[in-house]
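All remarks here apply to the structure that follows.
Showing just some of the chains, left in place.
Read from first to last, the chains carry the letters A, B and C; within each, the first residue is number 1.
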């Protein structure tokens, strides 16, 4: 059995890693000119267990969320946190989102070239810098997507469909959060616990929002 | 046969490692605001054999227990003990539980990325620091869980069910120990030898309790 | 199963990598004595997603495009960008296209000799230097082609056929762009979003053109 490509020229381990992502919790990102929002379903857990953190502060102006193997998501979040701090130390300025996502992309890509495994996680980054508000999705293959809205994890397709339907460039943060909630609950078919994060162009601050049920 | 992912995108060796954990002795952790308790069944052994240590002091304010391959549990406990001492040497303060569990999580995760085997053991950490009482479970994949109660090893599900039923935020240590004993004995279907450990917010000391039969 | 050659003496992983290229978006390069043009179909994407960058500025006088795995294309573009900057630092002159493409060729070839995977991407470079206008295609095997016109990716054959039919050495840039658009749309069987880039001998500047639908 081939380790890298199958006979159709597909990277079989990357495809498996994407399968792992598609089993993760439903996770959405959305942005307008003024702000970006990250939302991730907190999977209904058993009693006595704290909900897992799904929205991560990377730096003052930057947040992340992810879906897939939790250990993989956490490792990638650590990776970008360290990159952001290193940038501050070296250049004494906050890292811009494009530089950060490119570094993450190269990190992920390297794991597809050698006889190790690619990460089983996709990450969505949201940030605000001098160039405006950014929303970026990075996949196990190291591919980077940019846009106004992304959905990853379980039932990503209906969730994205819902966002696309409700999207307007002049959404307020509150409207956006309501839209995200509807999209996740619609995809999952019921009331869900959801964690949100938001970054605004005006403040360039990324904040995690209190858990809403 | 693939080494890392199967075609469903599952990490096959991590799944095997979790199987190894599920054959270990029934082990429980529980916490309230005031204290955390660790309890682990000491498997009925043959004559002349000392019961294996199941509750480990990691540092003054921190204890651990685990389930799975004994050699793997011990190696992980050594790992966190050294990390705790290194922290004292470098910063001259006790390590906080979050930093310690994150390090353990990264250590375990690294073994899932390369052509070695993941550890066949899960660990529960209990500690008290300036932020309060902590109870954390770390799995072979490097995933970290936080909460009021965990069960790992054989018959973890009925044991956790029993704890959930009897849990109250105002439990005393004595009530908690009785609850843990009932949970383990209920799961195993009979009287068991159980080792306990407890850490209190008031004292920030982790103590192993004398073996109770 | 052999890792490198099959019994017919074909490099099986290189053939798989070429398969990956043939699934990429239709991408064309064309040059005359006066200019070179790169054009790449921007695949119809879902709502809210920004079109991926398909035409890359490598240096003032040099551009690139590619087809295949996006992470692989990006890594190769980064590779040539760094090579171009390194050349400027060391020699204080812009890198000539032949030196750059030879370096890329050697980089790709090295990945066919050892137990890693070859890149799943072909790249077309367009540039202008003291020797005139250059158009070069580099394949996963490290093979370099030079000429007046190339097509890679999905439906490369009909696209190349269309270009060959319409090619004249005295094409203007505008005529060339119209020809490229017809070739891509003809191959894909309908109106497409296409990104273009152009470099002229007169100015030795490579520019990305605004997205035309």
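Everything below uses one rule, namely that a residue touches a chain if its C-beta (ideal position, glycine included) is under 8 Å from a C-beta of that chain, and two chains touch if they have at least 3 such contacts.
None of these values were measured; they are calculated from a predicted model.
Enquirer: How many copies make up the whole complex, given 3 shown?
Expert: So the full homo-oligomer, as given in this file, consists of 7 copies.
Criterion: only the chains that are shown with their structure count from here on.
Enquirer: Name the chain whose C-alpha centroid is farthest from the C-alpha centroid of subunit B.
Expert: The most distant chain relative to subunit B turns out to be C.
Enquirer: Specify the chain with the shortest distance from its C-alpha centroid to the centroid of every protein C-alpha atom present.
Expert: Nearest to the common C-alpha centre lies chain A.
Enquirer: Given that subunit A and subunit C are copies and touch, would you call their interface same or different according to whether over half of its residue numbers are shared?
Expert: different
Enquirer: In whole angstrom, how far does the Cα centroid of subunit A sit from the Cα centroid of subunit C?
Expert: 30
Enquirer: I'd like the Å distance between the centres of subunit B and subunit C, where a centre is the mean of that chain's Cα atoms.
Expert: 55
Enquirer: Would you please write down the residue numbers of subunit A that are in contact with two or more other chains?
Expert: Those would be 1, 115.
Enquirer: For the complex, give me every residue of subunit A touching subunit C.
Expert: 1-11, 30, 105-106, 108-109, 112-115, 139, 141-150, 160, 163-164, 167
Enquirer: For a test of understanding, state which residues of subunit A touch subunit B in their complex under the given definition.
Expert: 1, 12-13, 16-23, 46-50, 52, 69-72, 74-75, 78, 111, 115-117, 120
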